[in-house]
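Quick one: structure below, then a few questions.
The other protein chains are all here in position, but one chain of the complex has been omitted.
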Amino acid sequence: MSASAAPKIEVLRVSKQFGDAAAAPVLRDVDLACAENEFVCLLGRSGCGKTTLLNIIAGLVPPTAGEVRVDGEVVTGPGRGKGMVFQQNALFPWLSARGNVEFGARRSGLDKAGAGRVADELLDLVGLRDYGARYPGELSGGMQQRVAIARALALDPQILLMDEPFGALDEITRLDMQAELLRVWSSRRKTVVFVTHSIMEALALGDRIVVMGGGSIAAIHDVGLERPRSRSDPALLRLHDTIWQGLH
Amino acid sequence: MGAAATRHAAVLQGAGFIVSLLLLWELASALGWLRPHSFPPPSRIAQGAWELAVRGFPEGVRVWTHTLVTLRRIFSGFALAMLAAIPLGLLIGRSPTLDALTNPVITFARSVATLSLLPLVIVWFGTGELSKTLLIAYGCFWVMLSNVIAGVKYVDPVLVRAARTMDTPGREIFTHIVLPAALPRIFAGARTALGVGFMVIVGAEMIGTIEGLGALIMEARTFYRTDVTIVGMMLLGVMGVLFALGMEALERRLLPWHRGLSEVRR
Partner (left out) sequence: MNPRAANALLGAAGILLTLGAWELVARSGIVSQSVFPAPFHALATGLAKVPLADLGGHVWISLQRIALGFAAGALLGVGLAVAGGWYRTFGNLVRPVVELLRPIPPLAWIPMAIVWFGLGEPSKVFVIFLGAFFPVLTNTWKGMANIDPTLLRAGQTMGLSGPELLLKVAIPATLPDIATGLRIGWGLAFGVLVAAELIAAESGLGYLIMNARQLGEVEVIILGILVIGAANLVTDNLLARVLARWLNRSSEGSLP
């Protein structure tokens, strides 16, 4: 992460208000810049506005004020090289695992044969080579999220937006999935914005941790530790304490 | 004791209970405790079934004719309703304005008991086949229409969002996302509609016709042949069960992913 290079994603004075003007804003004048290939975690309690911010970056929700730029261009809608992984159940239940990944690949402009090849490759990458024919309803929660990651990667996006993708998984599967995501990310570098409410998850994954509270950014921490990170590394634990205290 | 053994015991108990009820019924009839006209014993009913299959009731109109006539009426009305309700429902479900515009009318039309239209339909179209088909079509249509609309309207928004993050154009979101996501609901609508058609036909056939199972059970009563009435009721029951099983099999066949989902969630 170098401050000199032009940022990949720029969030400029973004505010968001749902309903009428009397309601409290969900986001207030948020500024943020993410460098190319940077892994940024948005961390905060439920209702702090982190998911809304992610949806605005994705172009799914328009900001009330301010703008988001990707490569210097204002975001006006979803798609265009921004892959997204949702918390859960966003796979198309009527398509097989392979069909879901193929759907993404076809959307990136590949023909049927090419999409099939990409789908096989990506299912292999997320360790689901033998599960391509299964429907999402026949897969475990962890497997479903692997398929969702593969589907987002099939778009070959430059940016990967992840909305608490492991939030519904049990702790052990969640740790596996974090390692898996880092492995995938190391082989396919992307700019990642990852929303989580787990401090430990943010510490394990992010280059930078953006702590949000009350609709604005409360603090930004550089992690600066080599991956894979040990969860008992004293430096990591110190940062954990700092973040924890900052949240109160 | 395992779950299979428990189920086994339950089936045995149930079957034993039914067999003893039938035996008791036969016995009570033989001893003169039950009037055979009101409660024809199982042996009489079996004779009635035989007669219905061989000679027919009324004479010459055999059970196959009654069954086929009823089936034909249900299916023609049902098919008519599907043809009209599916495209219309897709159209209305896509447009919030159309939905708001039509909602009260649809709600009211659904509340009108289908058979209450019988006198009107007879005045308009006589007592022939057209009246029965239209009546069944009416009953099936509104059930189907509201299910198709709901299916399109209540598609899980996260699926649409996911498609939008993959640059899917609006037209394809409808054909590739909304339509398949609505299918289970549409299927449920078809199943309910068939049930409605099944209910309506019995009532419709009781008036102004001698063919069809509804007519059969009513005619048989008029001629003091309650054994034949009960055979007709049993046939209607079997038909209902076969319909339900058929729709289930069709759904498993056409929507294999949906069954998988419900099994995992259970």
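So that you can tell them apart, the chains are marked A and B in the order they are listed, and the count of residues begins at 1 in each.
Note that in this section a contact is a pair of C-beta atoms (placed from the backbone, for glycine too) under 8 Å apart; a residue touches a chain by one contact, two chains touch by 3 or more.
Here the structure is a predicted model, which means the values were calculated and not measured.
Looking at the complete complex, one finds that the omitted chain is in touch with B.
Residue in contact with the omitted chain (choice from B:A10, B:L68 or B:A249): B:A10.
Among B:L23, B:L83, B:A113 or B:L130, only B:A113 touches the chain left out of the display.
Residue B:V202 is the one among B:I149, B:V202 or B:L255 that touches the chain missing from this view.
The omitted chain makes contact with chain B at the following residues, 9-10, 13-15, 17-18, 21, 37-38, 97, 100-105, 107-109, 111-120, 122-124, 198-199, 202-203, 206-207, 213-214, 217-218, 220-221, 226, 229-230, 232-234, 236-238, 240-241, 244.
Rule of thumb we're sticking to: only the chains that are shown with their structure count from here on.
In terms of their C-alpha centroids, the spacing between chain A and chain B amounts to 48 Å. Those residues of chain B that touch chain A in the complex are listed here as 156, 158-159, 161-162, 164-168, 176-177, 180-181, 183, 255-258, 260-265.
Touching chain B in their complex are the following residues of chain A: 58, 60, 77-80, 82-84, 86, 89-95, 103-104, 107, 135-138, 151-152, 155, 161.
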